[in-house]
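Only one protein chain is missing from this complex, and each of the others stays in its spot.
What follows is subunit A.
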Amino acid sequence: MTITDKTADVPAPRSGEEKSGRLLDVKDLHVEFHTRDGVVKAVNGVNYSVDAGETLAVLGESGSGKSVTAQAIMGILDMPPGKIPQGEILFRGQDMLKMSNEERRKIRGRKIAMIFQDALSSLNPVLSVGYQLGEMFRVHDGLSRKEAKAKSIELMDRVKIPAAKERVNDYPHQFSGGMRQRIMIAMALALEPDLIIADEPTTALDVTVQAQVMDLLAELQREYNMGLILITHDLGVVADVADKIAVMYAGRIVETAPVHELYKRPAHPYTRGLLDSIPRLDQKGHELYAIKGLPPNLLKIPSGCAFNPRCPKATDICRTEVPPLVPVTEQDGAELVGRGSACHFWKETIHG
């Protein structure tokens, strides 16, 4: 069960993309929801990619489209009302949007797995934890009940659940929140997928447990050399774990950067606003900064840059022209690897 033989059983056709090494490449993805009130444009041209062993953090407010993007990748969007009018989701070079339902189902769980936010409601209350873990092996690998149970216990040990053997037949409500999230992680890890999407995995947990769960996730990711997409709105969680960050706003990526670069020098006013709104000890007694206004209504996204009504630096061009995601460079023109910003005034924002 090493990484090498796992990659070996991936469907053969992947000649050209081997060079680029992209595990997952999302290209110009659009997702809309057709509702009674009109078309909600939840995702408007998202591009991001993840390599094996890499952690991409997708950062954004509620409603910025980060979870919808993840659901589109997993293929668990409710369609209708959801619709993907354009875009590509390449997994090892194959466009998953063109695959049949059956092909996609085989990828789910085995190649790409997902961890959900609320572990209590994500576990079936009438089935024991051992059964639900074992289900992964029985469905995908055709193991017997007994073998699956043994594997489940092993997995529970893996994610450091104490007394796994005794607790394997317990039901979800008998576990604490942190333990439940560990079980969710164990389920996602069960078949050693190539990519894990964690949708706000620690939001429902208290702070001390958050750190434990994130450490566990990071450790397991390193061990299995998986790609990890971490969806969160918590800048604190991101800093320790992620390799690179994509900041989303109103269904678009407004800034991409390696993690420490982003904290040091944000190149988009929205990112700057987010960073400024983190409480800091040295500013005790000062009023905490907050980005003015509300996230845009996705039924009518503002023309031009979606952030312009809330942006302190907005000018006329921001109201008329949508800024493309352009590469960010040093003042002398030297390239900054992996950095991009969708702001007309990125130069002023990063250097000024």
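Going forward, a contact is a pair of C-beta atoms (placed from the backbone, for glycine too) under 8 Å apart; a residue touches a chain by one contact, two chains touch by 3 or more; residues count from 1.
Here is the rule we use: contacts and distances are computed from a predicted model.
Hidden chain, UniProt protein name from the list "succinate dehydrogenase", "NADH-quinone oxidoreductase subunit H", "SpoVR family protein" or "ABC transporter permease": "ABC transporter permease". From the set A:Gln174, A:Ser277 or A:Ser303, the residue in touch with the chain omitted from the display is A:Gln174, counting the whole complex.
Only one of A:Phe116, A:Tyr270 or A:Phe307 touches the absent chain when the whole complex is considered: A:Phe116. For the options A:Ile84, A:Leu97, A:Val139 or A:Ile301, the residue in contact with the chain missing from this view is A:Val139. Only one of the listed residues, A:Lys106, A:Arg158, A:His233 or A:Lys347, touches the absent chain: A:Lys106.
Seen from subunit A, the chain kept out of the figure touches residues 74, 76, 105-110, 113-114, 116, 118, 121-128, 135-136, 139-140, 169-174, 184, 187-188, 190.
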